[in-house]
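Certain chains of the assembly are absent from this excerpt, and the rest are unmoved.
Note that the chains take the letters A and B in the order they are written out, and that residue 1 is the start of every chain.
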Amino acid sequence: MIDVVIFFFLLGIFARLVGSDLRLPEALYETLSIYLLLAIGLKGGIELSQQPMLSVLPQVLGVALMGFTVPLILYPILRSLRFNAADSASIGAHFGSVSVVTFAVVTAALIRQGIAYEAHAPLWVAVLEAPGLIAGVLLARLGDKDAESTASVRGHWATLLHDVVFGKSVLLLLGGLIIGAVAGTAGTEPIKALFIDPFKGVLALFLLELGLVAGGRLAEVKRYGWQVVAIGVLFPLGLSFVGAGLGLLLGLSTGGVAVMATLAASASYIAAPTAMRIAVPAANAGLSITIALGIVFPFNVVIGIPLYIKLAQALTGG
Amino acid sequence: MEKHKRTLLVVIAEANIERMLVQDIRRLGAAGYTVTDVRGGGHSGVREGTWEADRTIRMEVVCEGGVADKIAEHMLAEYGKHYGLTLYFSEVSVLRPNKF
C-alpha cells in the first residue's frame, strides 16, 4: 500500500497538470521547510543523546567522502553526454548533495514497514549537504577558467563554505540535532505536540507543495528532452548502489543501508540550486532544477525508495 | 520648494543575487535602495516565486545620474550574461538633494 503522503504529492502534480489555480503561499512553503528541518534534526538529536558519540565519527567521514565523490563520478559521464563544463559540474553537485524531504519519505516508509534504522541518520543528512557542492564548484572552476574571472565579486571559497555551513538547511538540522541531544527525551517532551506528532501531516502538506512545483517543471522536461529523463532515472538507480555500498562498509543496519542508498540517490533542490547559482553562474539553473525536482524527486519518492529498501534487505539479508 | 533632478534606477533580478546587488549598489555610491518581492515573466520564462529558486526581486535606487550609470554598467557586465536581469532608468526629482 502506497504511503498516504505520496498521494499528496500526486495531487499537487495533478493540480499543476490540469492547470489548477491552487498555489501554496510562499510563506507557507518557507514555514513548512523550516519546520521539517528543525523537526528532523530534533528527532535525530533525541536519539543521538542515547549514544556514544565516537561511534558516529566513521559514518560522518564516510558520508562526507561520498558526497564529495559523487560529482567526480558523474562529471565525466555528463561531459560525455555533451553537457558543458558548468552544467556537468552543477548537475553533479545537485546529486552530491541531498534532499531532506526524500530522507523524510524513506524514514517514514521504514517506520511503516517496521524496519529499524540508525536514529541519528539526520546527522548524515546535515553532513551530506556541503561536500557535493564544494566538489561541484571545484569541477566548474577547473573545467572553465572563465568562470572565476567573470565572477569577480563572488565565488570566494570562504563565502561558499560559509553560505552552505551556516545556510538555513545545515543550521536548522544541526541546531535541531544539538537541541535534541542536549535536552533529551524528557527535555523535549513539552514541544513534542508541535515538532513530533504532526510531523507526517506536515510532510504531506509539503509534498503537496513540491508536487505543485515539480508539476510545473514537467513542461520543462519536454524542452530538455529524453536525455534529462534518462539521467533523472538512471543516475539515482546507479547512485543507490554507491550509497548502499557505503552503508554496508560502515556496518549499518538494514534500514540504515536503505537510508544511505536513498541519500546517495537523492538530488538537492534547496541548498544546491542556491549555491550553484552564486558559485557557478554559467550553469543553466533550469536544467539542473528540472532534473532534481522534475524527475529525480518524483522518481525516488514514488518508485525509487521501495526499490532501495528491497536492495538494502537483499544486501543485508534483513 | 526647490526640486533637484536625480535618476531612478530600477533593477529586476532573481532573488538569489540580492545580497550581491546590495553590496554593489553601496560600493558604487548610492545612499539607499528599496527592494520589493515580485513575480513576472520575460525572455527566460515565467517566474512565479512560490519557492526559493523561483523568486524575483525589484530594487529601486534614487541617485545621481552618473552613479546610476555606473551601477547599471556594472550589473550588466557582472550579471547580465547568466542571470535574468531587467534594468531601466527614469528621471525623477527630489526635495533633499544631499540625501540622494
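FYI, contacts are C-beta pairs under 8 Å (C-beta built on N, C-alpha and C of every residue); 3 or more make two chains touch, one makes a residue touch a chain.
Only a predicted model underlies this, so the values are computations on that prediction, with no experimental measurement involved.
Look past the single copies shown: the full structure has A x3, B x3.
Simple rule for what comes next: only the chains that are shown with their structure count from here on.
We define each chain's centre as the mean of its Cα atoms; on that basis subunit A and subunit B are separated by 34 Å. Listing the residues of subunit B that touch subunit A in their complex gives 14, 16-17, 20, 23-24, 44-45, 48-55, 78-79, 81-83. Within the complex formed with subunit B, the residues of subunit A that make contact are 23-24, 26, 29-30, 150, 152-154, 209, 212-213, 216, 269-270, 273-274, 277-278, 281-282, 285-286, 289.
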